[in-house]
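A protein chain is absent from this complex, but the other protein chains hold their places.
Each chain carries a letter (A, B and C) given by its place in the written order, and its residues are counted from 1.
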Amino acid sequence: MKTRVGIIGGTGYTGVELLRLLLLHPEIEVSALTSQKYAGLPIHQVFPSLSNRIHLTCEELSVDSISEKVDFLFAAVPHKTAMETVPLFHRKGKKVVDLSADFRFRSAEIYERWYQKHTCPELLPESVYGLPELHRSAIRTARIIGNPGCYPTGALIPLIPLLREGVISSDHIIADSKSGVSGAGRDVVLGSLFCEVNEGVKAYKIFDHRHLPEIDQELTRLIGKKVEATFVPHLIPMDRGILTTLHLRLIRKMKAEEVLTVLQEHYGKEPFVRIYPKGKLPNTKDVRGSNYCDIGLNVNESGERMVVVSAIDNLVKGAAGQAVQNMNIMLGYPESLGLDVIPLFP
Amino acid sequence: MKTRVGIIGGTGYTGVELLRLLLLHPEIEVSALTSQKYAGLPIHQVFPSLSNRIHLTCEELSVDSISEKVDFLFAAVPHKTAMETVPLFHRKGKKVVDLSADFRFRSAEIYERWYQKHTCPELLPESVYGLPELHRSAIRTARIIGNPGCYPTGALIPLIPLLREGVISSDHIIADSKSGVSGAGRDVVLGSLFCEVNEGVKAYKIFDHRHLPEIDQELTRLIGKKVEATFVPHLIPMDRGILTTLHLRLIRKMKAEEVLTVLQEHYGKEPFVRIYPKGKLPNTKDVRGSNYCDIGLNVNESGERMVVVSAIDNLVKGAAGQAVQNMNIMLGYPESLGLDVIPLFP
Amino acid sequence: MKTRVGIIGGTGYTGVELLRLLLLHPEIEVSALTSQKYAGLPIHQVFPSLSNRIHLTCEELSVDSISEKVDFLFAAVPHKTAMETVPLFHRKGKKVVDLSADFRFRSAEIYERWYQKHTCPELLPESVYGLPELHRSAIRTARIIGNPGCYPTGALIPLIPLLREGVISSDHIIADSKSGVSGAGRDVVLGSLFCEVNEGVKAYKIFDHRHLPEIDQELTRLIGKKVEATFVPHLIPMDRGILTTLHLRLIRKMKAEEVLTVLQEHYGKEPFVRIYPKGKLPNTKDVRGSNYCDIGLNVNESGERMVVVSAIDNLVKGAAGQAVQNMNIMLGYPESLGLDVIPLFP
Partner (left out) sequence: MKTRVGIIGGTGYTGVELLRLLLLHPEIEVSALTSQKYAGLPIHQVFPSLSNRIHLTCEELSVDSISEKVDFLFAAVPHKTAMETVPLFHRKGKKVVDLSADFRFRSAEIYERWYQKHTCPELLPESVYGLPELHRSAIRTARIIGNPGCYPTGALIPLIPLLREGVISSDHIIADSKSGVSGAGRDVVLGSLFCEVNEGVKAYKIFDHRHLPEIDQELTRLIGKKVEATFVPHLIPMDRGILTTLHLRLIRKMKAEEVLTVLQEHYGKEPFVRIYPKGKLPNTKDVRGSNYCDIGLNVNESGERMVVVSAIDNLVKGAAGQAVQNMNIMLGYPESLGLDVIPLFP
């Protein structure tokens, strides 16, 4: 029997991507979908791309009614709403992958410095930061997952083995990230208009983006020493994709091949991490629509400086795909079940 | 046991799309891939999007060697090369779906007027124009399929029931089509450069595009009366998609709802045709990456003029997806096996 | 001494384009700018592209105060607001080019069928439809100009000589138009979001777009016989540009060269119309940022059917540029003064 899954707030770009993935998952049945904005409307009227594939009507959020219909939940509502909603389902015994920031932080204090008062700090200790490449075993038994932000996913995957193996200095970590526009969500705001974004590129929220403390938290936990990375996000005129360019310092002189070997050994068995050979660099276009994180790098002639580049699809590995990956782990399914979509090129 | 499939000329955009679809097909194994240009190179080095998904090396075309390795063939080489190659495999007893124009025409004369001398006219009578919505039963027993052009696919699917049911005049058929750039293939030509195409739109080959005789052939066969449509293709700054806007005259006054009923009745059971309700019009974005053909329409106040719009992904329903659909029919698989990909939105 | 010009509602895309053009106009000084939304803000904070080029602060609309500061006015407010505002300045003796639809129609009845009640019908008889290629002499003495819609501009310029000279049938006029997204304005609506528009193309408002009655009015006046064109607009993923594809029937058989001669003779002296030689078709990219209307065409083999294509920049010849052209005529300046910008390619 299939697992019945519900999506809370399923009418943003992450929501429609969750539906695309779950509708092809052989063990999942999407049995409920809530939306404040579109309650009463069949979801294929919100997203015509789903026509003929799903007959589900958006409903108002009712914890009791939804709980009866589902075994597992994805929360795709904004932060703040998430911490008001997720606990209600948690109390009903439902496992939840929350795609907001509300359960990503171990420390309520850090959360509150970057977001707002946390109304449910008692659940933070048991929620798990859902980066399978880092926390797979904890995810297996978790009941609440804080699904990572898109930028942190692209930065952390390459950084983790490099820091853990002592390849790079923790004092000189710079993540210069380039994101497609879907990362801003489906909110109707001036800055997301086609004519404001198309044919331009800009940096924003330098030193000031809420994904920075997420990166710092995980790197600090990893090496047990305070890490303060520099993170600069940019907006790029494309729908999907994040390219993260990491400017790093090597602790001892190394060649590109040696660093690639470290990455290969660390990630050789990961289903969704692809390490590129020397001389090849990733392009977000080659991961579009898939759950892959592609990584390439180069080292300078003196062997002291290194630039590592990762590419993900922000809506898949950076959101919905990673959420499904977490669900698979939590429910004991093969980790890549339903996630074997191949990148759409071109 | 899986069917072993070979792709002749698999390194264009149609080739990589065929691979994307076939790699997820549960009954197919891609066992050979030829490329003059990339012979000797693993295909994932040509298309990094396929990394970790396929371990196949491009090889030179050898009919004997390929024939031993495959049960079924897709030819994705240019016209002319196709009619020199396909017959060789045909003689070996292999079924072939040819994606070029070489086996689309019943009349060598028409072919020769628009292309060049046909070197294999004796195979034209037994080859079938591979539009499943029109020729499904003939496809079932065919051994050579001329896979339809992308533009004709988008134009013919809505036109067929309207002409067959006598809804529209055959003297006033205008197809104004808008295509993404991948329709021009992966040839390295000035007109396909990013900076030549981006932020612009143009018509090309007015009255002079080779897909016109394909449209005329099928419509003429359908109603047994010479049809001469007007066809104007346009190039749009996007990767994929064809929107076909059909400007039509109704034979008797009708309302939009009545025409939609005709389409619904005709296509209600088709797995890949989606008829939109009144007031909704298709967008290529909602079919991207999928095998769907979405159709919407409107009728003017007097009930005399009608505009019908169809949307397809030129690389899927307009090429590789339709080819796989034809293969499924020819091999007796369920028609949508491996083709249940959901459109990638956004 | 320079003419002092004011812009009412200058913070949409048409407004910033007016500023771009007027700031380079040697005889104009922009001396007032109103904006409900941005009142109190320097305009370069609204549009950083104008930094260092203009020191003007958006102000609330006050007829008395503005009237003292300006000799001439552009109204770039939405329809309805325009017909409430323009008359106030008209009474003060100011000449106005209104970029809304409110003064484009000779008949209040037609206006009211497509828009709403007209609150100022008494000014319609003296307002002039500001298409210089058609109404130059009336514009010269006009005191209110209804600046044409972007789509009608692209359709009318090629149609006028063809209808006037009896080249084409008035019963078979189809305009299939493709517009960049700036045509939808800077309103913050879901349908203008980058991820909704990018990588897709759609038709909209088939038989139902408000620019249709504008086309019909001018063609009907031109030949003194009711013309009912078909008009289908499409949205294309680019910032600027309208390509209009006209599907036409020739009254007597002609060759492309003959029709081109008709156009050349009619438009040879026009500063902003460029007729392409046989075999060349226009691209919106080649007019971007300029006031040109480029025209190309082809005739079918039998000489009975013709497709004419025009390209304009919707914000220039389709809005702000044409408005400045009208101003030049009204004020007795050389018609192309300040409008000699060369298209930005690529």
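One rule holds in what follows: a residue touches a chain if its C-beta (ideal position, glycine included) is under 8 Å from a C-beta of that chain, and two chains touch if they have at least 3 such contacts.
Values in this document were obtained by computation on a predicted structure and should not be read as measured data.
Enquirer: Which residue among C:T11, C:S100 or C:S182 touches the omitted chain?
Expert: C:S182
Enquirer: For the chain left out of this view, which of C:S100, C:T245, C:N283 or C:N326 touches it?
Expert: C:N283
Enquirer: Need a quick check: the contact residues on chain A for the chain that isn't drawn.
Expert: Residues of chain A in contact with the hidden chain: 174, 176, 178, 180, 195-196, 198-204, 206-208, 230, 232, 234, 236-241, 243, 245, 247, 281-286, 288, 297-301, 305, 307, 309, 311, 346.
Enquirer: Name, in rising order, the residues on chain C that touch the hidden chain in the full complex.
Expert: Listed in rising order, the touching residues are 13, 16, 19-20, 23-24, 47-53, 182, 199, 239-240, 274, 276, 280, 282-283, 285-290, 292, 294, 340-346.
Enquirer: Using the document's contact rule, name the residues of chain B that touch the chain not shown here.
Expert: That gives, for chain B, the contact residues 13, 181-182, 186, 188-190, 192-199, 237-239.
Here is the rule we go by: only the chains that are shown with their structure count from here on.
Enquirer: Farthest from chain A by Cα centre, which chain is it? Let me know.
Expert: Result for the farthest chain: C.
Enquirer: Just by CA atoms, which chain is the most central one?
Expert: Most central by this criterion: B.
Enquirer: Nearest whole angstrom, what separates the Cα centre of chain A from the Cα centre of chain C?
Expert: Each chain reduced to its C-alpha mean, chain A and chain C end up 45 Å apart.
Enquirer: Could you give the separation in Å between the centres of chain B and chain C, each centre being the mean of its C-alpha atoms?
Expert: Averaging C-alpha atoms per chain gives centres 39 Å apart.
Enquirer: Residues touching two or more other chains, restricted to chain A: which are they?
Expert: Answer for chain A, listing residues that touch two or more other chains: 13, 182, 199, 239.
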